[in-house]
Structures are given as C-alpha cells and as structure tokens.
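With one protein chain held back, the other chains of the complex are shown just where they sit.
To keep things simple, chains are lettered A, B, C and D as they appear, and every chain counts its residues starting from 1.
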Amino acid sequence: SSGNKDKVVLNVLNYGEYIDMDLLDEFEKSFDVKINYEIYPTPEDMYTKVKSGATNFDLIISSDYMIERLINEGWVLELDYDNIPNYQYIDEDFRKTAFDPEGKYTVPYFWGTLGILYDTTKVDGTPTSWDLLWDEGYAGQILMMDSQRDSFGAALKKLGYSLNTTDESELEEAKQLLIQQKPLVLAYVVDEVRDMMIGGEAAVALLWSGEAVAAMGENENLAYYVPEEGSNVWVDAMFIPKTSTHKKEAEMFMNFLTEKENTLLNIDYVWYSTVHTEAINEVDEFLFDNPGFNPSDDILERTEMFRDLGDSLQLYYRIWTEVLAN
Amino acid sequence: MVKRNLHKIYMGLIFVFLYAPILVLVTYSFNDSTSRGNWGGFTLKWYIDLFNDRDIKTALYYTVIVAVLAATIATFIGTISAIGLYNFNKTPKSIMVNINYLPVVNPDIVTGLSLMILYLSTNMRLGFLSMLLSHITFDIPFVILAVMPKLKSLNKHLTEAALDLGATPLYALRKVVIPEIMPGIITGFLIAFTLSIDDFVISFFTTGSGVTNLSIVIYSMARRGVKPTINALSTLMLTAVLILLFIINKRSALVDGQKNNGGNY
Amino acid sequence: MGNKIIELKNISKDYDVRVLNKINLYVNENEFLTLLGPSGCGKTTTLRILGGFEFPTEGDLFFEGKNINNVPPHKRQINTVFQKYALFPHLNIYENIAFGLRIKKTSDAIIKEEVKKMLKLVNLEGFESRNIDSLSGGQQQRIAIARALINKPKVLLLDEPLGALDLKLRKEMQLELKHMQREVGITFVYVTHDQEEALTMSDTVVVMNHGEIQQIGTPVDIYNEPENAFVADFIGESNIIDGVMNEDYLVTFLGRTFKCVDYGFNKNESIHVVLRPEDIVMVPEKEGYLKGTVTSTIFKGVHYEMIVNVGALDILVQSTYQSPVGDRVGLKFTPEDIHIMSKEA
Amino acid sequence: MGNKIIELKNISKDYDVRVLNKINLYVNENEFLTLLGPSGCGKTTTLRILGGFEFPTEGDLFFEGKNINNVPPHKRQINTVFQKYALFPHLNIYENIAFGLRIKKTSDAIIKEEVKKMLKLVNLEGFESRNIDSLSGGQQQRIAIARALINKPKVLLLDEPLGALDLKLRKEMQLELKHMQREVGITFVYVTHDQEEALTMSDTVVVMNHGEIQQIGTPVDIYNEPENAFVADFIGESNIIDGVMNEDYLVTFLGRTFKCVDYGFNKNESIHVVLRPEDIVMVPEKEGYLKGTVTSTIFKGVHYEMIVNVGALDILVQSTYQSPVGDRVGLKFTPEDIHIMSKEA
Partner (left out) sequence: MNKKQKFFAYPYVVWMFIFIVLPIVLVFLYSITTKEVNNIKTINFTLNNYKLFFDPLYIGVTIRSINLALVSTIFCLVLGYPIAFIISKINIKHRNTVLLLFILPMWMNMLLRTYAWMTILGNNGIINNFLNMLGFPSLRLLYNNSAIIIGMVYNFLPFMVLPIYTALSKMDQHLVEASHDLGADNRTTFLRVILPLSLPGVISGIIMVFMPAVSSFVIPRLLGGNRSLYIGTLIENLFLVTGDWNFGSAVAIMMMLIILVSMSILNRFDVDKEGGGSNLW
C-alpha cells in the first residue's frame, strides 16, 4: 500500500494458520510498521530456515524444545520486558518454563497437551489410559502421529518412563511397544487427524489438545482426555533471534499480541489453550468447559515438557526409522 | 465402429479418473464446514473470505508471477540452449544433455537444499530473486527436453533453404526454425509453468523476506487443516484457465478460418 | 558467355569415405552447366559445397574471382532449389515464395506482383493460400523453383528440380527454365541424372562418377566424343565392344576388321569400340557385317528397341521397323559410326 | 494373360473436391498395367484404393471376382512400393526386406537366402546391415522394391518406383522388373508419369487426367491411335493442328488439302490433326508441303529437335541432321503419318 522506504520492516516467522491475520494489518496500521510474514510447516523446517540465515528474522513463534535448542546454541536474544507491559497477564506457570527457566527469552503464546481423542460412538466406556492405543479391539481404527517425539512419548509414558529419556533400554522397550502396535494402526499422520476424526474415519487418535478441541467443535461425539499415566505438555512462545535488526519493534509486536482483546481474537482463530490470565475468563462456555482447552490442574501435574535432547536425538531418529521401516 | 466407442469409453474413464479429485475439490469449496470430512451445507463464504485473506493473496501473487516469469525465461533460455546444444559434437552434447538431466533426476528436497546452500555461500539474500532463479533452474531442463526432439526431427534443409534465400542465421532461426519447433516450445513452456506453479520444496528453501507461494501456504496450513478458502481459490483458478482455453480455442479457430479464406492479400 | 563466375580448384570432400575427389571445374557467367552422373556419384555434394552448406575438406572455391570458402550461404549470391523441396511447412505457398523478398523488406505490393508472376511461371496460379502439405510432389517442386527464382540470384543451383514432374511438364519446364536462364542472364548449375535432360538444356555437361569428373564438354562433344567407356555408356545407350586397333583407320572387333575414322593409337592397342544403337542399320542377314538373332523387341513410341545376339555379345539396335523375336538379321554401320576409345582414359 | 484379377467399377473419390471420377478399369492376371498421367491426376489415389489405404467414396472394387471394398490392406494379396519409400527407420536393410517373411514366421535360413536374392536383384549386395538413413534416395527406392517383392504378392502396386533413379539404372531396372514380372507371374500395377517408361514396360497403359481415364490400350494403340488431343499430346511430343475433314481420306489443314488414311468422319467435321515430330521429314524449302523458318534447334543426342515456324504455328520436327536457326525449310510427310482425331472424344 505505502511505498515508504524508511518504514521499519519486521520479519516474522510463524506456523501456518497460527494467527489471526487481521492482527497483522492492525499492527501495521497502528504502529506504522511493515510486517514481512512468513510461515513454516514444522519446527524442524523452522530450524533449518533460521539457521540458514537466509532471512534476518525479527520475531519467531515456535515450540518449546526447538526454542530450547536455539537458546542453547546462543541464537536467541534476551528480551527487555519493559517494552512488553502486557507480560503481566501471562500466567505465572508459563513464565518460567523448562526451556526458558529464568524467563529471559520468551513470551508464551499458546499451550496445549498431548492426549487421546476418541469417538464415543465407537469406543465403549470412558477410557483413561494410554492402553486404548494398544487395544486390539480397535485394530485398523487407530491413528498415530507421524512425529517421533509424540509417538515415543505415548509409548514411554505407558511404560512409566520419562518423555525425555535417553536410556537405550527404555527406548528399546518403547520401540518394541510401537512395533507391536503397528498392525493396529490405520495410519501415521499429522495433518489429517482432525478431519479424519470429524469424518468418523477412525475411532482413536493420538492428538494435540487444540486440534482435539477444534474437532470436538465440529463433531459432538468426540471426546478428549490426557491419559492418567502422564503425558506431554507443550508451550509455544515468541522469541527474538539474534539476527533481528528491529528488536524494539519486535517487542512492541509481542506486547500487541499479548493484549487481552487481541489474544481473544487469536483464541477464536487458533483454539489452543491460552496463557493469558484475563482472556481465559472471557472465552465462551464451550471452550472454558473443555478439558482440551482448559485442563484441570491435576492433569497438568501429570505432564512433562519435551526437552532438547541434543545429540541423543539421533537415537530417537534411528529407532523411529526402525519402527517405520519395519 | 465398436473400436471407436471403446476408445471413447476408455478416454471417458481416464478423464473421470483425472477430474474426480478436482470435482471433489470444487465441491468442497462450497462446503459450509471447515472440515473435509463432512458436508455442512452450501455456502459461498470461502469465496468471500478469499478476498480478505492476506496470506493467500500474497501467495497467489507470487505464485503466478514466479510461474509466469520462470516459465517464460526458462522457455527462452531453454529453446536457445537446445538449439545450441543440438549443434554440439556428439560427446560434449551427450555430456551436457546428461548434466541437464540431473535436476530432473534429483529429489526436489536435495535440489532445494543444495541451491539454498549455494545462495548462502555466495551471501545472496533469499527472496523473490533466489526463488525465481531456482525455478528457472529446474524449468530449463524440461524445456530443453521438450525442444530437443523437435529439433532432431526438423528437416535440416529448411534452415539451409532460408539461408540460401538470403536470411541471416538469426532470421532463419526466428522465421523458420522457431515456428517449426513451436509445438515443442509450447509443450516446454506448459511443463515449466505446471512445475513452477506446483512447487513446494524448492521454493520453500530458496525463498525468504516474506515471499511465499501457494504451495508453501498450503503445506504450512496442513497442520491446522487446510482451509476451504484454498479450495475456493483453486476453483477460481480452474475456471479462469478453462475460460482462457475456451478463448484461445475460439481465436485459433478464427485464425485458421482467415488462413483458409484470405491469402490473396 | 563471359568470365568465370565460379571456380572449383581441387575440391575434395570426405565423409567417412571420400565422396568427392579433386574436382576442378569452372562455370562461366550466364552458362547453363549440368552435373550429370549416376546416383551417389557426388552431384548433390558438389552443389552443397557451391551453396555453402558443406565445406570442402580440401581445395578452394571462387566466386567472381574471390575465395568464398568461408562465406556463409546467405551472403552468397547463389540460390538453390533443393532436391527434397525444403519448403517451409508453416508458411502457405504465397509466403514460401515471398520469403526471400520479405527478408529484403520489399513492399507488399511488389511482393504480391512478383509472387503472382512466379506462380504463373510454374503453372500454379491461384494456389497462393494453399498449404504445402496439400500439394503433390511435382507441385511442391515447382513452388521450390519459384521461391528460388524470385530472388533473381546470380547463380541458381538446381538439384534435380524436375525429377518429380511428368515428362510433358518436364519438357515444358526444361524449355521454360532454359528460356528464363537466357532472359534474366542467370548462371545455372543444374544437377540431373537424366542424360537427355542434360543434353537438351546445357551449354556444358560435366559427367561425374564415383566422386570424380569423367568428362567436361558441350552436349555434342560428350555424346559424340565420349572420353571413356563410362561416359559412352552413361550418355545414351551404347554398345561397347572390346577391340584392337590394328593401325590408324583400321580396327578389329567381333572377329572382323573394319575401316574407321580414328587414328593416333598404338599399333595393336586394346581399345573400346562404341556403336550407338541408332547408328546401326538392320538389314537382311546376308547383307550384314554382323549376323545375329533378335532376342527382345520393345516398343518405345518413337522407335523399337531390339536386342540382337551376335554370339559373343548382345547388341542394342534402334529402328522404326520392328523385327520379331527369333528373326535372323544382319547389322550394318558406316566407318563414321565406329567410335574408338582408349581403355585408359 | 488370363482372368480379371482386379476390377474397379465406377470408383470415385472425393477429398475436398473430387479427385477420382467414375473410374472403370480391370486388370488381368499377369498383366503389366501402367497408370500414366500428369502430376496430380489421381494415380497415387487410385493405387491407394487398390492397396486398401483409401476407401472409395463411390463404386466397387473386386479382387478375383470378390468385392474387397472392406478388406483391410493386410488381408489383400497386394503389395505396394510406396512413392516415398516408407522404409522402417528402426530396422536395418536386412530386416526391412525380411519384414514380410518374418510376419509369416518363415525360418531364418530361408529368410536369409531370400533377402540375399532380393538384394542381388536390386543391385545392393552386401548392404544387409546398413542403416536406412545412410542410403541415397535411389538406393532406398530399390530396398522398397525388394521388400515388397519378397512377399511374392499376386499383385504388386508400384508408385513411381524408379522416379529417383538415374536413367541408366532406371532402364536396367525397367528391364529387370519386367523380367521379374514375367518370371514370377505377378500382376503389376505401375504408376509413372514417364511416357517412355509406360510404353516400354506395359502390356496395358491407362492414361489419366483430372481424375478421369482418358484412354486404355496397348502401348502401340495409345501411341499410334490416341483417342483425344490430351493423349496425343501427353504421349510423345506431337504437333496438334486444327483441321477439317472434307470427306473420307481427305483433310484440310494449314490452308492445304492432304490425302490421309482416316475415314468415317462427318463431312466438313472439325477435327484435330496429329503429326508426330519424327514422322516429319525436313526437305529443301521448295519441296515441302509446308514451308517455314527454323526458330530453335536442340541437340538431344539421338537426334536434333527443331522448331519450325510455319506462319500460324510452330511445328516440332526431329531429325538426325541439324538445320541452323534462321534457315528456311520445307516439311514433308506421308498420308500414313497424318492422324485424325475427333474433337469430342
């Protein structure tokens, strides 16, 4: 629209479909900044892209363990929280996380859990355990995720181990469990789980809470739970990579997104759990009462966050390859 | 006669096979539900959304611009180079033709990443230009592969005749060789355009600075479920192309007609 | 006639093998020169070297005294009518013929007029907007001629331009071409494997075989004084008989000794005797110098062609009167009809 | 000769326009029949209908008495030598020739022998493993002939098979083909636009023009008794002169009255007089029936061809003696040399 050369250009990188685009327009308008908005499909894609240094991003939204990795590699700038007054509304529980233990680098964006979405018309009773994913009664109706950390997470938790274990024998056990499960699995998918569950294509699915909530909004026969053995909780957060040349404007944008009104707009678009202490009280009833969106505290106590595993990650890759190639 | 009908039935089935997914896609662009799984009634809202969708609009813009530019430039370079290569001696020619084959053989992801490494090691800023260059690079081989056989089947006496009649080699090229190999050039262009418009992997790794294309948008959306807006967009594009085809057909019929009637100038 | 317009000096051409071997030849201005020879003897190759489409492996090519070895085709004032037409399939007939003028940016009005004239010349008026594919071979050939002539070149190269035409049209076109050549004063280098055509049209005939020139001369020279058996045999049908030259004006062949008009050979030199079929007169058996049996007789319109077996040899004889197969006949000829050729020529 | 092997009844063929119009024709077994006519007259089209590659728009086609309108080419015992060779580029020469036998699952040994025989026949021994592209036009044509003949078809269709050969080779091949046709007893339907070739080889000549048959007859009939001016003109070079038939055996043309051998015309009927150039004798001016000036003289090898202007008309004359251009000469001929043709034929 405006060809003003002197305008600050903010390079933003985010998952696709993870923000209400109107907010970008509004921010541009009110702060006279131009936003170059780019999207990516997976955290790994993000990592490759950022590390390539092709674009000097100013603000990135991504997931916990990937942020941790970048922080560990010294790629993330400390924030000046004075520029982000709205940070006060962020739930204390999310300010100091495993990936940012001192709360220096990030502003949390959304969060969620890993759990099981199931079709009440096809599943008897009220399951509470990971065992449902290994239930031979649902052979050919189980959807797993094509995501090694999540799939291993389910297996490890079922076995009572940590999500972040690097113990080879524990992993070997988990691998055997996954191989044993393979004949029951309809598909290893990521992108389509929600649509498939809405369409009644499968009975049980390993899924993230936000997707589950969205699916439940479309199909009332669906239910979601976080298994009692424990599970994964994840947090997506905003941070500023060291390549940024407009740190101040990036912080302004973080503040902007953390405003209550804007958070509500975003919730309405994204449907993941919010970290905003004020906004949570103003979401509509369906969301507020939904265990996917607003899990009870005891569920949270049972969950664990993914950590950056450093070089041990290779081990996961190798055994996941063996699971798939089997 | 029976055979004729068999042909028709076979082609009919093939076209059903080819267009069934397209039909599904078009149908779901009118689906009043965000999910592909179920039918929520008829709506036009995705078409309205489309015009307000900033993401999709920029992506569409870059997709079309890059595809048109890359296909055009690649067709130009490819045609010229094919003519050049055609005149190479046997061994260098076969080496070049084989190198030319490599991008076709290579997995996109390898091409994309290796091009990215190339740009970065030359300190080139990723963005529109790098994406365009990459598209041109993987388009050219297909153009060459489309043009080369036409050159081979070209009666070589035609060029000679043109030269003989006083045409400079360049004039002969423009007025005789190019028109003669035009079908190959058009095929090459179409293939290049098709590849460009559909490319995700190579674009993703070689773009930056806010430049995206539709494929990147679609792939990045996939996690959260592809919005039916994209279906609406595809439907519109399909319609546009069909209308274009129709017009071209009408026009060429007209031109043909003129050819047959006029001529006495 | 005039000066040499084209000169070939020691031109050779190798592909996998040598297809032209040390060709020396000049063409005078306004001359009608014909390359004549059997299929594969190198006629087309010679023409392509003149046109600039092939480069000689050895030797030099001169045009108006200047070496043009390295001048590209479009800069030579030479136009070609190709053996396989080479019409532009994407252009209609009008545009094919107009091609050369369009390059020169001639005005549309003049082009129109010239094309019309050319179409008339080749007997294809009204074909302007037709497609190349819709023409018969003969028609295509004629368009190719029109396309080359419209450029008014200094030299026109024609590679069997009339090969696809029927005899009637061919004869008309022969006269037409010859006429045109005289009128516009263009030098023609003409390739044919039709001996009669060569004799009819040419000022000079160049007889080739196996990539070498066998004889250069006027039609009359070539026909009446062939320099070797190949030429004699190739030009017109000849009976070629082994013989011995006893002394000047005396030759022995087929077991008999004849008077003749040739001299200058070594005593008892082995030679070829050439007897033209039309020079031999068929007479009752006892009157003939040679006696034999008619083994074949073919109607050729103008005359009958008969083969007479004289024991060791078949002799070809032409006559307007037919002798039935099986007849015993005698053959007679005058000393002037006996042509003697050295075997080494 | 024998029974009708092929019969065409009222065959017509339309493309955009009518190119064959009500062709009626039969071919006898073992006959050598030639279709002769100018370029574009429909010869190839007729042959393609016989071969089964085109379907007649109207009319019926019989083979040995059976209607074969709807019989596909491969079921017809007819083979074709195509005008543009149509050799298989993916096969070498051996395999091209062997093609027909391979289909019949002939044993390799026999194929080898037969191919060898055929290659010898067409004078291309040792070419077995050569590539098609490496052959000259004439050589390709000969391979095409060999490929068709190896099948020993009942009828062989040949579309100007010798068109690309030089005269010498053409004459040899003419004799060869004729010989072979007699030997193996194949019916030949031959297309040519070369009148001499037609006369030389054929048992029957069919003269066509504009898609219609002009005359069917033996070579001698066609040459000596042309049914109309087109045939007379097309077969051999003729002088065709307007005249009036005063009464039987008496004709007036060019202002003089002559005796002739024709009769049966109406009194004072307008007719065409045909005078063959070779029948006209050139005499001193005062001895001639017609007097004129020589305007052109061309050496043709066997004879000279001169044009004599007799005021209203140019008369073509052939003679072994040359009269220089500008000479006043007289022309003489006998009553037998005057051929009268009705104008309506």
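Here is the rule we go by: contacts are C-beta pairs under 8 Å (C-beta built on N, C-alpha and C of every residue); 3 or more make two chains touch, one makes a residue touch a chain.
These figures come from a predicted structure and were not determined experimentally.
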item: Given B:I65, B:L129 or B:L173, the one touching the chain that is not displayed; value: B:L173
item: Residue of D:L35, D:I49, D:L135 or D:A148 in touch with the missing chain, whole complex considered; value: D:A148
item: Candidate in contact with the missing chain, chosen from B:G127, B:G188 or B:G208; value: B:G188
item: Touch list for subunit D against the chain that is not drawn; value: 51-53, 72-75, 78-80, 82, 84, 86-91, 99-100, 102-104, 147-148, 151
item: Absent chain, residues of subunit A that touch it; value: 42, 44-45, 47-48, 140, 146, 148, 182, 185-189, 192, 196, 199-202, 313-314, 317, 321-322, 324-325
item: Touch residues of subunit B, complete complex, unshown partner; value: 7, 10-11, 14-15, 17-22, 24-25, 28, 36-37, 77-78, 80-88, 94, 96-111, 113-115, 117-118, 121, 133-134, 137, 140, 142, 145-146, 148-149, 152-153, 156, 159, 163, 169, 172-173, 177, 184, 187-188, 190-191, 194, 197-198, 200, 214-215, 218-219, 222, 226, 230-231, 234, 237-238, 241-242, 245, 249, 253
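Keep in mind that, in the parts below, only the chains that are shown with their structure count from here on.
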item: Distance from the mean Cα position of subunit C to that of subunit B, given in whole angstrom; value: 55
item: Cα-centroid distance, subunit C relative to subunit D, in whole angstrom; value: 22
item: Sequence positions of subunit D contacting 2 or more other chains; value: none
item: Junction residues of subunit A - those touching two or more other chains; value: none
item: Residues of subunit B defined as touching subunit A within the complex; value: 33-38, 53-55, 116, 119-120, 125-127, 130, 204-205, 208-210, 212, 216-217, 219-227
item: Subunit B contact footprint on subunit A (complex, rising order); value: 11, 15-18, 21, 24-25, 35-42, 45, 48-49, 52-55, 190-191, 194-201, 211, 214-215, 218-219, 270
item: Of subunit D, residues touching subunit C in the complex; value: 37-40, 44, 83, 136-139, 163-169, 171, 193-196, 199-200, 219-220, 223, 233-237, 276, 278, 298-303, 305, 318, 320
